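Written below as structure tokens is the structure these notes are about.
Right after this comes subunit A.
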Amino acid sequence: MVEVSVFDRIIERYERSEESLLAILQDFQREFHYVPEEGIRRLSEVLRVPESKIYAMGTFYKALSLTPRGRHVVKVCTGTACHLKGAPQILEALERELGVKRNGTTEDGEYTLECVNCVGACAMAPVTLVDEEYHGQTRASKVMDIIRKRTEE
Partner candidate 1 sequence: MEQLSVFAARLIEKAEYFAQGHRACQGCAEALAVRLVMKGLGRDTIVAMATGCMEIISSPLPTTAWEVPWIHVAFENASAVITGCESGVKAMMRKGKLPPKKINFVAMGGDGATADIGMGQLSGALERGHDFIYVCLDNEAYMNTGIQRSSATPWGASTTTSPAGKLSKGQHTQKKDMPKIAIAHNIPYVATACPSFPFDLLEKVEKAAAIEGPAYLHVLSVCPTGWRIPSEEAIRYGRLAVNTCVFPLYECEYGKYRLTYKPDPILPVKEYIEGQGRFRHLAPEDIQAIQERTTAEYQKLLKLSEEG
Partner candidate 2 sequence: MEKISVIIDGKTLHAVKDRCVLQVARENGIYIPSLCYNSEVESSGGSCRVCLVEAHQGGRMRLVTSCNYPVRAGLEVKTDTPLVRRIRRGVLELLLARVPDSEVIREMAAREGVTEVRFRRDEGENERYKCIACALCTHVCAEVVGVHAIAMTERGADKKPATPYHKPSEVCIGCGACAYACPTGAITMKETDGVRRIWGKDFPMVRCSVCGAPHIPEAQVDWIVKRTGKDRAFFDKCPDHR
């Protein structure tokens, strides 16, 4: 259970207008690694925006997750350049190694595996992101090593 004041602190950074909704939700996402239900409710109260609308936004935008994610988020870029250069194999390897499907979180809550449609680093394809850090020219056989190395630091 998150204290209401934590949400308020984030909401206060922004103008009290509907324009700020998405930005506030993204800050929730960064802070808690997901958008908590109480956060949506609090936001609805403070900004006087229907809860149903905020919930709809939460389900629409991929950057937001309504369920808690793992401590580390691994993103496989599935942009066109990455696709051609082997992103599907990398994704498969990760699904196999982590034992989760895409958008899934490992049972120990350590990793969440996600796909992202192009991070704009196509010249370094295929790209894998570990906690927002870019790794270019990854290979299916090496990707787990990168992740372990990065997350054990």
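These made the cut because all candidates are chains of the complex that A comes from, given by their letters.
One rule holds for everything that comes next: a residue touches a chain if its C-beta (ideal position, glycine included) is under 8 Å from a C-beta of that chain, and two chains touch if they have at least 3 such contacts; residues count from 1.
What you see is a predicted model, and the numbers here were worked out from it, not measured in a lab.
Touch with subunit A in this complex holds for only one of 1 or 2, which is 2.
Only residues 37, 40, 50-56, 59-60, 66 of subunit A touch candidate 2 when the two sit together in their complex.
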